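Would you mind keeping the following structure in view while I ask a few things?
All protein chains of the complex are present and in place, except for one that has been dropped.
Chain nomenclature is as follows: A and B, assigned in order of appearance, with residue numbering initiated at 1 for each chain independently.
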Amino acid sequence: MSVVTAAKKIWEAALFAEIWSAMKVTFKHMLHKPITFQYPREQRTIPDAHRGALGLLRYDDGKERCVGCDLCEVACPSHCIKVISAEDKSLPLQRYASEFYIDITKCVFCGYCVEACPVNALAMTKMYEFSTHDKRTLLFDKQRLYEIGEKHLEDAKKYLYAHGQEKNDQMYHDYRYFFPQSVKQSTQPPPKHLT
Amino acid sequence: MNDTEKTYRFEDQRDTIYKVNPEHPETATLPLQRTEELLLNMGPQHPSTHGVLKVILELEGERLVKSTPVLGFLHRGVEKLAEDGTYHQFIPHTDRLDYVCAMYNNFAYCRAVEKLMNITVPERAEYLRTIVAEVQRIIGHQFWLGTQALDIGAMTVFFYTFRDREILLDWFDELCGARLTTSWYRIGGVERDLTPSLISKLRAFLDYFPSKIDEYQVFLEKNRIWVARTKGVAVISAEDALSFGLSGPTLRGSGVDYDMRKHNGGYAAYPHCDFNVPVGKNGDTYDRYWIRVMELYESVKIIKQCLDQMQDGPIMADVPSVTLPPKDRVFTNLDSMIQQFKLFSQGFDAPPGEIYCGTEAHKGELGFYIVSTGGGKPYRMKIRSPSFIHMGAFDHMSRGYMIADAVTIFGTYDIVMGECDR
Partner (left out) sequence: MGLKPATNPDVEAASIELTIDGRTVTAKDGVSLYDVISSTGKIIPAMCYHYTFDPFGSCGMCLVMQEGKKSPVRSCTAKAAAGMIVRTEGDDLFQARKKAVEKHLSVHPLDCPVCDADGHCELQDMAFQHQVTTLANAKQKLIPEDTRSLVLDFNMNRCIACGECINICKDVQMIDALQFIKKGGFTQVVAKGDTQLACEFCGDCLAVCPVGAITNKFSKYLYKPWQLKKTTTTCNYCGDGCQMQVETKDNEVVRVTSPLSWKNKWGDRSETAQGHGGLCVRGRFGFQFIDSKARLVQPLIRKGAKLAESPWIETIETVVGRLADIKAKYGSSAVAGLITARCSNEELYLFQKLMRAAIGTNQLDSSARYGHLNFVHAVQHALGVGRMTNDSADITKAKAILVVGSNVTETNPVFSLRVKEAIRVYKSQVIVVDSANTNLAKLASHPVLVKPGTEGLFVKGLIKSVIEQDLIDTEVTGKHAQALAALKQAVAGLSLDTVVSATGVSEDQINEAATVFAEAPRSVIICGEGIVRRPNGYQHVLALIDLLWVTGKLGKPGCGINTVTEEANEQGAVDMGTSPEFLPGQVAFDNDDARTKFSKAWSTPLPNKGTGVGFMDILKKCRNGEIKALYLVGENPLGTLPASAEVKAALEKLELLIVQDPFMTETAQIAHVVLPACTFAEKDGTMTSQDGKVQRIRQTMDPIGESLPDWQILSAVGSGLGCVSMEYESSHDIQREIMKVLPGYYNLGQPKKVTVNPDRYLANGYQAGVAARYRAEQKAADGGKRFSLTMGQLLYHSGKLSTQASGLLLIASSTGQLHMNQQDMERVGLKDGDRVRVSSAKGSAVLSAKADLSVLPDSCFYPEHFNNPPVKDLMAVEVDAVTGVPYFKQAAVSVEKA
């Protein structure tokens, strides 16, 4: 160690130089625009891919997409989904989910159910504010899930597009109306996507 | 002092201290001075025990004579949960191991399963994995730096590291939809590709970030309190560090040049990148701090190189018996639909056998040991978590230091109890 560096060290120690350099940084930030924001009044911009509350979707004509295949139930790592399927009384030979529950207190928002769904009936939305005073209301039933799906339909679609579950093109709008189908009469025309 | 001696002394003292005449208990006198060790419970509610850690400190005055970590307050049976679900279903559970750095846990787990299934990941996916893993390393080191400084008493750094960490967490949100519980890695690739917006945001961050590392340094590097409380504290020799099984910066701080990213040819895209592994000399807390800060610079370097080198290509391996089919085929083709249903309801059929695969997480070597007896679920899974291994050296490293250093010492491992207790 040369004499000069040693002298500099002593000088810096005596003047508490490191404090001054640190204070310089701190003071610089006094002029900075605040990086925090006032949360309930200001909202974050949520990206399209965001994994928020789950919603159930309908086709464009209002028909429920879900066929009650229970694949989301088995794909769920936290076992928070419960599907009760049955035969649709109004449309004989059609399977549908008569009840659909998601225990959102157990949900880990991994998005596996959306990935699993063979009809893209489930999608995640940007909704994340569902705190409540009553924990029981966090067991989302079928009606609630469809409400979420309706209210956040645009977000839900964006989620599906962002995660590559669906593309925004005509083909996706067409064939889903015929899938999966049950055959009632022998003269029934074949599904559109197969002709 | 060995244990028998201590016990003897203890008994001896009881005799002398509590000499009570049972007939006249009021005549009992308390001794003026007690010279035994004091047992002190630190945690689990202590603010700097990183969640729920309890340490029983044996004190001789203010010096630590012995410290016994009591683990398990955050035990959730993750290893057992793994036996319950398919391999694919376990990925979200790995998020919750080291909940600060979920991506790296995903990465380590997926690598282990890929090794079991003998899957080669496409090149673009390897680059993506490397980029995100290094972003996660930056987040991890930032988090460590902020909280370690906070534990020692320097509050300002915490704000600056968390400010920058926030940018990356939002980046994660845009990438995979969650800030912390990411579940972005998949067995055989990754879930989603980087969008142009994500790439430009990341590049902007990389340009901005090195100056910020300098900024953190200003607060700590020469800060004499910081130096006093880290230099020469919790020293562990290279030999001891190796025999305790330490890894990552904790090991490199003692001068052992061991990094899984370089070792044995590396993994993912690391072999294609040019980067240094900083190694310390003294094996004290300050060296470990220095290594972590240097690694921030290195990570920036790695990410930049990866972004430049990355070519277009698939992001998932095409192994029909393991990886999911593309969703649009599921709607129209029976074979893909069958694949979808089989993989989700039963999982893929793993060959019987056992594998271990370690990955260099920012804390150290995160390893997954999987025993498979065939079928869609692991028979047994053991997680070698660096936090847990490092806690084993806690007693060794803390002996002789002051009680106030205890916080510094378990901070120096970058311990996260979610991973430690599993």
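FYI, contacts are C-beta pairs under 8 Å (C-beta built on N, C-alpha and C of every residue); 3 or more make two chains touch, one makes a residue touch a chain.
This is a predicted model, so every value here is computed, not measured.
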**Complete:** Which of A:22, A:71, A:122 or A:148 touches the missing chain? It is A:71
**Residue among B:247, B:339, B:359 or B:408 that touches the chain left out of view** = B:339
**Request:** Could you tell which one of B:325, B:378 or B:418 touches the chain left off the display?
**Result:** B:325
**Prompt:** Please identify, in ascending order, the residues of chain A that touch the omitted chain?
**Reply:** 67-71, 73-74, 85-87, 93-95, 118-119, 179-180, 182-186, 188, 190-191, 193-194
**Message:** For chain B, which positions touch the chain that isn't shown here?
**Reply:** 320-321, 325, 332-339, 341-342, 345-346
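Note that in this section only the chains that are shown with their structure count from here on.
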**Prompt:** What part of chain A is in contact with chain B in the complex they form?
**Reply:** 12-13, 17-19, 21-22, 24-26, 35, 46-47, 49-51, 71, 74-75, 77-78, 108-112, 115-116, 118-120, 124, 159, 162-167, 172, 175-176, 179, 193
**Prompt:** Okay, in this complex, where on chain B does chain A touch?
**Reply:** 85, 88-93, 95, 156, 163, 166, 170, 173-178, 181, 183, 191-192, 215, 218-219, 221-224, 324, 326-328, 330-332, 337, 340-341, 344-345
